[in-house]
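One structure coming up, written as structure tokens, with questions to follow.
One protein chain is absent from this view; the other protein chains keep their places.
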Amino acid sequence: MLDTTAFDLRRYLQGGGHSFGAWVALVAVILFGVLRYENFAGAYNISSFLNYNAMFIVISVGMCFVILTGGIDLSVGSVAAFTSVLAAYLSPYGLQVALPGAVLAGLAIGGLNALFIVAMRIPPFIATLATMLGAKGGALVISGAQTISIDWGSNFTKLGMENAFGLLPWTIVITAIVVVALWVVLERTSLGRTVLAVGGGEDASTMMGLGVNRAKVFVYALSGACGGLAGVFLASGFGAGQPLEGVGWELSAIASVVVGGTLLTGGMGSVGATVAGALLLGLVFNILNFENGRGVISLSAYWQMVIRGGFLFAVILLQSQLASRTKGATR
Amino acid sequence: MTDLIEMIGIEKSFAGIRALQTASLSIRPGEVHAIIGQNGAGKSTLIKILTGVYRRDAGEVRMNGAPLAISTPREAQDAGIATIYQELSLVPLRSVTENVVMGYEPRTRLGLIDWKAAHARTREILARFGVEIDVTRQLGSYSTAIQQLVAIARAVSLDARLVIMDEATSSLDDQEIATLFSVVRSLKAAGVAVIYISHFLNELYQVCDRVTIMRDGRSVATHEVAQTTKLGLVSEMLGRDAGEIEAAGLTALSGGHGDPGEVLLEARGMRSKTGLRDTSFSIRKREIVGLGGLLGSGRTEAARAVFGLDPLAEGEVRHHSGAPVDTPAQAIALGMGFLTEDRKADGIIPHMSVRENITLALLPRLTRMGMVDRERERKLVAHYIEALQIKTSGMEQPIRELSGGNQQKVLLARWLALEPEILILDEPTRGVDVGAKFEIQSIIRKQVAEGLAVLLISSEFEELVEGADRIVVLQDGRSVSELQNPGVTEGALINAIAHHHERSAA
Amino acid sequence: MTQAIATLRGRFDPSRHGALLALVVIVLFNFAVTPNFFQAQTLFVNISQVATIAIVAMGMTLVIATGGIDLSVGAIMALAGALAPLIFLSDFAAANPALGLAASILVPILVALCCGVFNGVLVSVLNVQPIVATLIFFISGRGFAQVLTNGNLQTFTNPSFSYLGTGRVLGLPFQGWLVLLIALVLFWVVTRSLFGRQVLAVGGNERAARLAGIPVHRVKIGAYVICAGLSGLAGLIVVAINSASDAARIGNLMELDAIAAAVVGGTLLQGGRAPIFGAVLGAIIIQLVKYTLLANGIADEVALIAKAGIIIAAVYLQQARKE
Partner (left out) sequence: ETPPLEQKDRYKVGFAQMESNNPWRIAETKSFHDTAEACNWDLIATDAAGSAAKQVADVDSMIAQGIDVLFLPPREEKPLIPAVMKAKAAGIPTFLVDRSVDPNVAQAGEHFVAFLGSDFIDQGKRAAEWLIENFEGEKGVIVELEGTTGSSPANDRKKGFDDRIAEDGRFEIVASQTGDFARDLGRQVMETLLQAHPDVNVVYAHNDEMAIGAIQALELAGRKPGEDVTIVSIDGTRDALQAIIDGKMGVTVESSPFFGPLACEVMNKYAAGEEIPGWVQVQDRIFTIENAAEHIDEAY
């Protein structure tokens, strides 16, 4: 019998999934980058890398919750685009208005998803596909199909372009807080455990008397809100409300979640490993840029796509190898 | 004294098919109340209406005399009704602890889940059932029996006024059933009422106070258990004359013990990751070989290995043809069949019709040039529905709509239709009513007489002792002894299991 | 014949009524509102445009029926579409036109089939979750196609190849007949053949299917291979209509259209059902929505919102009928 009170690193990192592979690959890729490229581990690269990837980490974590219930949310990218436009419009009133405004808008779209899925029983894939189209259309309509300038005079730009306490960008600090909070929710609250149970067996969860619908509403609303936060990061860090952004973000979020070892069918997975997955996928771009900069071989954009696919393949293989060796330990 | 629960004139139809008509039930506080009835009589449906899984079409439910409005299982739990459903309703991907405490987790002062306390509580509750396992592991990694015990543990820990057990003992062995009964008695002593649904009539006499008999969606009678006879109950259940039933007898596996033929399959020194350490046995033509043992002794694992489902680390399975058995497809091609113990996970294809479920394994043989011969398929299916008396609205009804026992019959038909040489039956009569059990057993016996070889796994010692020609006793993944019929008694079997158990424990 | 119709009717899936209803509503709306809707040319335009979505959606339906999903269809279309002109524009094809033409159809489809094998092996043997397994090709497949063509647009004039996209048989576009043929064959496969039954069983309960001796790996690979092959064919059709192949664009966002068509047509995403004609119906609905919005001059951004609403409505209708 295992002593569960002892600190078991592997189990801790896995959080109950098959997520060890993501951490192994992450460490390997970082080592590769540090050893191969000058300036890779420089402060500028680290902070700009994290600043850009904060958006993806946030939506990936939201996506993780959705996937844990066995659902999927294709609308996150469009939600981010929509809320970035909204945030840009609100930016003259300052961060204190624009941030909550955009997050609430994301929450509302997430709520709409929940309505379709829970009340109208539309499959998540289709419901969120529709909101993906709808939010994109909405973003174009309210922006008049233009990018919307933010107010450079207000404190709104501080979020995406300045460092907290002169150390790390504010986006990273906020992301870290969100990740830790959601980790606590998943691991230590009844709601979080219900999310996992719903993914593990919806009927069974109903019969166990768990709040299945509540959990579903929660995850879609959460994912929407995360999309909203990503939209704020986008507007504030990239200077404008951008109705055309967010294309394909849902797939990279899904990939991050899965690379993090979460089962797409739900019921098992971890927040921490999802972050690892998101970082890992982001690092591929970063490394490709550095590789091009070394000038030995110049990779065309097409080869880069091939390499990214191949990399995903490698991580997935590693994942499945490790998964077959570590038998799922949970709480 | 007012009844704790009163259900009057309950009606329920599914897509036009009547499941319940004028069913009623009354439960007194602190009594153990049995519900019995044939497969498909409506027992589970009645329970699910009480606990809010289904909505009733008509009728009335009262609790302590007041009308009870429950529309979700959660509300039932909040009203003090804890239920163990027939189809296990747990989350196999999550840990044992979570499955026990989910929804009622102990909290720290910060309002967060206190996992240490949760694990401790779970261990303590399970200890009452004699189960000592790693509660942090996934529930799904444990056997059906353990899962069933976990479900019971959860229900019992909910502080309910009424605990409902829908065929909760179907995968338990005698020892665990005894433990369960002591828990039931202590619940009763604490004033908790228990609804107990089971096809094992013997059990009723051990713990139940009253019994309600259901037939074709109706409650036909309620008696004090002490005033009934087993025969009387059966005749009311089946709606047939008692004398007629007496003449036929109740267990049909016995008989036979004839002259077995040549060895068809031999397992030698099997060892596997799944828990087999050194298991050997052989199966001969015209013979039923029983596998006996306690839960976790490796019976299911032995069957899986023989059928080519789990790879062997050591040892071998030798089919008389000399061909290897590495995959189920090969096993089936060699004339083997395997009726699994977990009907929901390993057996039925829920969306598919009864017809498609029956011919699933046989299909390649019904196919000519890639095309299924539907004429033959229908004839065959009609034959088996008739022969096994499967209660269905037609061969196109989706199997998920059938009652548990009838699903079991469909799965048996799936394998019988193959006209196999060797049939592995893992708990073949689990959840099957007395009448159907009799039918199933006699079908098996008949097939054996015609040359079929059977490997029988059953937690019901009676079935094993009366049915098997030979019983191989397993202990911790090892075959430790073999008992030869005729001459085996339940006592002798228990002795053999216990004897070795003590020796290995020492 | 009457028997065939009877079985068709018997097979008629009640959950498809929602989709049919949606179709009728859209057609009636068009009669009332869209200028020149009631014209043969409208029919031709729609048939030629719906063909690729319908073909891919049918393959997708099979994959979904096994409990999977295939995001790589668009990338496979691009790959096949990029290969074909490479072949018939080569020196070899210049020397042997007939052989070159045959090769330019067969080789791309063969390559597509190989992609399907890759997807299928990943999903079944290596047990990778379908969305991610096919995401690999989704990302890199188009890259391969662009590497092959160096990113260049390939334009050509080759009437016999273009027949795939522009030919007419009995006055109707060739690819429309192709859709009908494929639908009939797949319908037969799903309802009558061993393979079809096995696909549904694997999607319905994989563990049980394996225990019943069904070669689960082979069945899954088969479904992905068929889907990939059909995607390859769709890629060829796109190239043939345009007399040009642009690896960056062929089949863009096709995966979403195909999945939406399959689901609108009554496929359950959790597997176990494969309404082939439903998928065609779903594709037609999606095409008509597109047509209606365009022909009535609805701005792109508003059209997106309208499309969202229509998808929700169509699936909801179908859902409501099923209860």
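When the chains are written out, they are named A, B and C in that same order, and each has its own residue count from 1.
The working rule: a residue touches a chain if its C-beta (ideal position, glycine included) is under 8 Å from a C-beta of that chain, and two chains touch if they have at least 3 such contacts.
None of these values were measured; they are calculated from a predicted model.
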{"item": "Touching partners, among the displayed chains, of the absent chain", "value": "A, C"}
{"item": "Residue in contact with the excluded chain [from C:Val128, C:Ile250, C:Val263 or C:Ile312]", "value": "C:Ile250"}
{"item": "Sole contact to the chain not displayed, among A:Gly138, A:Gly228 or A:Pro243", "value": "A:Pro243"}
{"item": "Subunit A residues touching the omitted chain (full complex)", "value": "37-40, 42, 44-45, 48-49, 52, 55, 140, 143, 145-150, 152, 160-161, 234, 237-240, 242-245, 247, 285-286, 289-290, 292-293, 295, 298, 300-302, 304"}
{"item": "Residues belonging to subunit C that touch the chain removed from view", "value": "34-37, 39, 41-42, 45, 48-49, 146, 151-153, 155, 166, 238, 241-244, 246, 248-250, 252, 290-291, 294-297, 300-301"}
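We take it that only the chains that are shown with their structure count from here on.
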{"item": "Arrangement of touching chains [line / ring / star / complete / other]", "value": "complete"}
{"item": "Chain pair with the higher count of C-beta pairs in contact (A-B, B-C)", "value": "A-B"}
{"item": "Between subunit A and subunit C, centroid-to-centroid distance (C-alpha), Å", "value": "30"}
{"item": "Gap in Å, rounded to a whole number, between the CA centres of subunit B and subunit A", "value": "44"}
{"item": "Subunit C, residues touching no fewer than two other chains", "value": "268"}
{"item": "Sites on subunit B touched by subunit A in the complex", "value": "51, 53, 72-74, 76-78, 83, 85, 88-95, 97-98, 102-103, 105, 111-113, 115-116, 119, 132-134, 136-138, 141, 154"}
{"item": "Subunit A - residues contacting subunit B, complex", "value": "1-2, 4-5, 16, 184, 187-190, 193-194, 196-197, 199-201, 203-211, 263, 267-268, 327-331"}
{"item": "Subunit C partner contacts - residues on subunit A that touch it in the complex", "value": "116, 120-123, 125-127, 129-134, 136-138, 140-141, 145, 251, 254-255, 258-259, 263-265, 300-310, 312-313, 316-317, 320"}
